[in-house]
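As you look at this complex, bear in mind that one protein chain is not there, while each of the others sits in place.
== subunit A ==
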Amino acid sequence: MANLRLIKRRIKSAQNISQITRAMQMVAASKMKKAQGLAVSGRPYAEKIAEMVTKFVARIDPEQHPLLKENTNGKDLVILITTNKGLCGGLNTNLLRSLQKWFKETELASFQYVTLGKRGETYLVRGKRALLADFSEKIPFSQNIPALTTLITDGYIKGEFKRVEIVYNNFLSALRQEPTHKQLLPIKGLFIPAGQTVEKPEITPLEFLVEPDVESILDPLLFHYLENQVRDAVLQAEASEHSARMMAMKNATDNAREFIELLTLEYYRARQEKITYEISDMVTARLAVS
């Protein structure tokens, strides 16, 4: 019967799909483990250096370094970290949606973009936004960090940017990733959550030693700090990508299995029906003959 063969063919293709998604799930799982380890182990350092810089910057005159001054002109730079490949559930969609929502809240006056990840790039190109640079080609993304940091610091010092923001998926757990945007520059007031007042440092400048001196320490410190913040974002985004992909592939495998079960049931039902028909056919034939 044609129906039987059709069902069998559908079972076969569902099995093939489940095999592929299972393999992709495994690959994503092993990549996730690695990326997750990096993201989690880098977190204390990122937090410590952020704390250190904020405390340090609060105690000195912001006029001492161009990265601490606020630019009045220039554009807003957004660094958008997405993935190169799809098949990772709603990861990119959620991020881009949050970006869109944020656009509605702020003025769309003069944004410029730098992207890591083709998904974000195509989205921006389609929306005809000013794309300044795209770093999607170099994989892993962590290779781009020095170049990217130089780009933003140079641009900020030259006064091309008023503000630099980084938008990425923060890795909370294998099941949860959160679209996040963080202000990188200007550094001033970066770590004061809304509603909280600035904590005044208890130490007066006189009781505070700096070796070798403030001028020569600021440059490496701020550059290192920015690079680390970018690195943290990239690592978080990478861990998010692999865990989202793993979950998406796991769901796909589960769905395929369920589908196979349903189809198998249907297959047996059809087979039984066919046999019953055949038997009744035979019986009626015999009755007719005798």
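As a convention for this text, a contact is a pair of C-beta atoms (placed from the backbone, for glycine too) under 8 Å apart; a residue touches a chain by one contact, two chains touch by 3 or more; residues count from 1.
Here is the rule we use: contacts and distances are computed from a predicted model.
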Complex minus one chain; that chain's UniProt name from "Branched-chain amino acid ABC transporter permease", "Fe-S cluster assembly ATPase SufC", "Dehydrogenase" or "ATP synthase epsilon chain" is "ATP synthase epsilon chain"
Touching the hidden chain, out of A:K12, A:K48, A:R97 or A:R176, is A:K48
Among the options A:N71, A:N228 or A:S243, the absent chain makes contact with A:N228
Given A:G90, A:P146 or A:G159, the correct residue touching the omitted chain is A:P146
For subunit A, residues touching the missing partner are 41-42, 44-46, 48-49, 52, 55-56, 146, 203, 207-212, 216-217, 220-221, 224, 228, 231
